[in-house]
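Taking it in order: structure first as structure tokens, then the write-up.
As you look at this complex, bear in mind that one protein chain is not there, while each of the others sits in place.
All chains are identified by letter, namely A, B and C, in their written order; residue positions are counted from 1 within each chain.
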Amino acid sequence: MTQITPDIVREHGLSEEEYARIIRLMNREPNFVELGIFSVMWSEHCSYKSTRFHLRKLPTKAPWVLQGPGENAGVIDIGDGDACIFKMESHNHPSFIEPYQGAATGVGGIMRDVFTMGARPVAMMNALRFGEPSHPKTRHLVSGVVSGIGGYGNCMGVPTVGGEVNFHRSYNGNILVNAMCVGLARADNIFLSAAKGAGNPVVYIGSKTGRDGIHGATMASAEFDDASEEKRPTVQVGDPFTEKLLLEACLELMATDAIIAIQDMGAAGLTSSSAEMGDKGGSGIELDLDKVPQREANMTAYEMMLSESQERMLAVLKPGREAEAERIFKKWELDFAVIGITTDTKRLVIKHHGGVVADLPITALSDEAPVYERAYETQRPKSGQPKFDAKKSVTDSLVKILSSPDMCSRRWVWEQYDYTVMADTAQQPGGDAAVVRVHGTNKALAITTDVSPRYCKADPFEGAKQAVAEAWRNITAVGARPLAVTDNLNFGNPQKPEIMWQIVAGIDGIGAACCALDFPVISGNCSLYNETNGEGIHPTPAIGAVGLMANVHRMATVAFKRPGDAIILIGETRGHLGQSIYVREIEGREEGAAPPVDLAAEKKNGDFVRKLIEDGRIDTAHDVSDGGVLVALAEMALAGNIGAEVGVAGETPEAIPFFYGEDQGRYLLAAPPDVADKIDQEAEKSGIVVALLGKTGGDKIAIAREGEVLLSKLRKAHEGWFPAYMSGEEVPLTN
Amino acid sequence: MKARVFVTLKNGVLDPQGKAIGHALNGLGFGAVGDVRAGKVIDLELHESNAEKARASVKEMCEKLLANTVIEKYEIELKA
Amino acid sequence: MKARVFVTLKNGVLDPQGKAIGHALNGLGFGAVGDVRAGKVIDLELHESNAEKARASVKEMCEKLLANTVIEKYEIELKA
Partner (left out) sequence: MKSAVVVFPASNCDRDAATALEQMTGSKPHMVWHQEKDLPDVDLVVLPGGFSYGDYLRCGAMASQSAIMRAVKEHAEKGGAVLGICNGFQVLTETHLLPGALMRNADLKFVCRPVGLEVNETQSVYTRKYSHGERVVFPVAHGDGNYFADDETLNRLEGEGRVVFRYAEGDNPNGSARNIAGILNEKRNVLGLMPHPERVVDPLLGGTDGRKLFESLIETLS
């Protein structure tokens, strides 16, 4: 067996101190297989060693939370015995190396996290960040990532109903591909990963093991440099067909009571699945690698333990139920093998070719994994309000903003995803939150992903708070009650004190907002070391959120429905232009303070709006976010193909800050004048800032004293950029 | 001059398509079929009569576009 | 014995993929590229040592499954 040298230890991403800790825990030097196992289990990706300490601060409980962080995904109670299971996860590094397969396997991985708990996936989301459009790699990456997400999700027959796309130079060398999966299960039939009890068979299900992505988990925890494109490990290729069979087979097995524990094989495959199951169940696991279905000849124990071949699961069954399970997996033409047994030793014992090749205490891999309270250096958040040229045309700016890469329509993206399969998509991409009916009922889930990285860069605390608030607001804007959050914390190198500060402040911001909004975090994922040549990405704590709507027929959409409706602005407008889209796109500067979020006002305004929708008084609502009031208004007009006449209202007489400021906690509503008047009065009585901006109608947006612009012109601007940019796309060569 | 380019997955890279085809062929009663690998073939017409130059140019096409060298390898065949 | 099967579109059947590849190659500055056609290559391992029999069997596979003879034609190459 390979001699372990300091170089080998380093190549495994372990520090000298960590290696010394391993020796202490083992009471001897590890062998090569054991070193490999430690390296993946102690990687940032699996151990959360830099963030664990801070993640503890997040609120994770509420009466409706059935399962918080710690399992494959979080679970909430949505009434009537139904449960909703969801999680978001990153596949950033693999997608940069091989965009199609990286994104596809990201989708496959997050789906397994959800269906391993007994849920049928019912909706997918994706939050994508690419480098600037002019960067030579960007177009190719966009093309590959989007077709990879579609290629996998479409084949699975799960609708991809929304997401986000941003472009910024901070992602030039480090794109972000975060995928979220939402599933439905019965609350009394949820599967966990604790392999309780000794003497139970450990079974392997799904695809055969090959030499795929060995060291993917350690790679995801290391910085890139220019040489790493050469040092790539074998990239995993996704097989959505097998995953679809695996999904159906697992759900069929889960309808029996044969399973004690089940867990997908994600990063670090067999190693992390077996160690985690043993750890959670307080038991030991003994595996015989000769029994593992193998795709390639002469695989070593090291390779098998570290392989990241996709579409695989590990389960612990009740003794005697193997044949029943095998019958199900054979029907679905999947590999099935009993590869081991649970023990009472709390050790992970790996046998190969008749000998023991690894034998280590499971707690050393989990509980005893290092946790770092890394040093951080508090920076001063950006402050101040940027200057602007008050003479610029408000309407010309609108055209320009709507056709900018970050603000234009994402139709080019979502039309490559099947968003209507499963016949429950009540609100398609293009609205505030996707709405997916719970099959066979009248209730529905509202789903969104949000974060504004430019705010987080300027002020990680306020930016992270804002991400949560915006997600909450998007769910509210369709008329649903926000229930819980999953997060995907994408940051740079935590060993740099200024980055560590972003992480700490970001987590604090999420915590503050989630507490105030009663919006617990039930699952999440950290992706650190998103840096290239020492340059970190914008801090990007993406928030995925789910809400519940009791009656899907009482739902609001962004589209104007009728001419003659009054347009109501809920929430206070101060004209905050710091870090705004306006100043970036029109003045060409990224400047000023991130907009602060007043969480109390946020909650008050949102609860007010939601009630109006629930009561069937409002069917048209849109939250005000990127680009401010005028952009939100234009989106509503375009969606309904009905124009509007509006003017500045309230105490901010200046047009540019009024229309383009990004003050938080605001909504635009539209309703017939009599309804609107009542709402106006009720809002004032409740102490909610409210203003009537004008009315819907016509084929243009007309702004008092500022001019007008035709919807057709706005539409061309809004729909034009993405297809035009991508027309230079290379062909996606598929079979 | 004509060129034929074969683009196939590198050894060790999972080939879901080949796997499914093999499985289907077995199911159809072709028991003698073992491993199956699927790939692409691209036929190019080139306005270039110098074989040396043609090959160099096709190689560049493969590297730049035709093959995804992260997971695929390629072979080039030239015909006059 | 090994067999390599080429499945390509019949002449006259439009080939969007080939066309797109040609277009992209031109766009990348490969001006000398004329017509491009894209097809599939399928490599089969056969537990059969008799070439005659192997060919007959692969032909049947092509007719039954590997090619859609409404739009595609196929060629078979055997290697020991």
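In this text, a contact is a pair of C-beta atoms (placed from the backbone, for glycine too) under 8 Å apart; a residue touches a chain by one contact, two chains touch by 3 or more.
This structure is a prediction, so every number in the text was calculated from the model and none was measured.
Residue A:N154 is the one among A:T138, A:N154 or A:S523 that touches the chain not shown. Of the listed positions A:V145, A:A426, A:A559 or A:A676, the one in contact with the omitted chain in the full complex is A:A426. Shown as candidates are A:N31, A:T271, A:Q416 or A:T573; the residue that touches the absent chain is A:Q416. In the full complex, subunit C makes contact with the omitted chain through residues 12-14, 16-17, 20, 40, 64-66, 68, 70-71. Across the interface with the omitted chain, subunit B contributes residues 16-17, 20-21, 24, 27-28, 38. By the touch criterion stated above, the residues of subunit A touching the omitted chain are 147, 150-151, 154-157, 239-242, 244-245, 332-333, 414-426, 428, 437, 439, 552-553, 731-732, 734-735.
Heads up, the rule we're going with is that only the chains that are shown with their structure count from here on.
Subunit A and subunit C have Cα centroids lying 41 Å from one another. Mean C-alpha position of subunit A lies 36 Å from that of subunit B. Distance from the subunit B centre to the subunit C centre is 10 Å, each centre being the mean of its Cα atoms.
Residue positions 21, 24, 28, 38, 40 of subunit C each touch two or more of the other chains. For subunit A, residues that reach two or more other chains under the stated contact definition are 730-731, 733, 735.
Here subunit B touches subunit A in the complex through residues 7, 9-10, 12-17, 19-20, 23, 38, 40, 65-66, 68, 70-71, going by the rule given at the top. By the touch criterion stated above, subunit C contacts subunit B in their complex at residues 6, 8, 18, 21, 24-25, 28, 30-48, 57, 60-61, 64-66.
Against subunit B, in their complex, subunit A makes its touches with residues 97-98, 100-101, 207, 210-212, 232, 234-239, 241-242, 295-296, 309-310, 333, 730-731, 733, 735.
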